[in-house]
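The block underneath contains the structure these notes are about, expressed in structure tokens.
All protein chains but one are shown in place.
Here is chain A:
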Amino acid sequence: MKLKYIFPILFIALLNVSCSSDNDDDDSGITNEVTGLTKIQDLINDTHTIELFNTTGQFKTGYNAISLRVIDNATNSYVEDANLSWIPMMQMPTMEHSSPKSTITKTLGKDTVYDGFIIYQMTNLDGSGWSLTVNYTINGIDYTVTDAITVLQNDNQNSASFMGSDDSRYIVALAEPNEPKIAINDLKVGLFKMENMMTFPVVEDFTITLDPRMPGMGNHTSPNNTDLTYNSAEQMYNADLALTMTGYWVLNLKLLNTNGEVLKGEDVTEENTQSSLYLELEF
């Protein structure tokens, strides 16, 4: 009598188990962790595949927020406890150089996703020249993977590399707003010093003045903007950016060191319609 019930229950249970093990392969629960992101490229070596994602599926010059996942090629499963770092490299005819980048950290609240950013200062017309090396450690074993990547030229200048009056080379890059609004936006800008071809430390406690303008509207500007100040938690410079309408905006900047000396950029006046240090934004 009881078997009559037990068999079907067992049968159903088995079915369920087999179903879920089938699903493990593409793991719908974990796939959801990159919902809304588009894959840029896989970096593959013998043991692992590093998946690279962002919102557009393309690297472009300037600030790139990047999400990564590590797949163990043998088990086809995601590695959740890797330590990653990366080195972007630009190969030029006579030299090569790297670019400003963040560390790679596990994304908060996610099991398989890591994130960080890279700021590509420039690229070749066809998008070639850049390669990306990811060094990672899993369970005390070091691995590395390198591949060529394509970095397209952004239509707008959302980063700038320049020589300051202190004879140091700096890089500024627009990180946020990702989706600018007709409102007071939270502006985040990264500022890095190019110490050598490979080292781009974050510059702390400088000030960057902000003067947003619309060249298409007679250099109209907006009220209640603030200057960019350093936020040590984010390692970025933050400011309020008021955008009174959609369209093409030029964020005129002036870089001041901790002593208040101007390293780069000029005030916008009737005669000088644009600072030599600026970022562009379009929405």
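Simple rule for what comes next: contacts are C-beta pairs under 8 Å (C-beta built on N, C-alpha and C of every residue); 3 or more make two chains touch, one makes a residue touch a chain; residues count from 1.
Simple rule for what comes next: contacts and distances are computed from a predicted model.
Undergrad: What does the UniProt entry say the missing chain is called, choosing from "Iron complex outermembrane recepter protein", "NADH-quinone oxidoreductase subunit F", "Heme ABC transporter ATP-binding protein" or "Tetrathionate reductase subunit B"?
TA: "Iron complex outermembrane recepter protein"
Undergrad: Of A:T137, A:T199, A:T246 or A:T273, which one is in contact with the hidden chain?
TA: A:T246
Undergrad: Give me the chain A residues in contact with the hidden chain, please.
TA: 181-184, 214, 216-224, 242-248, 282-283
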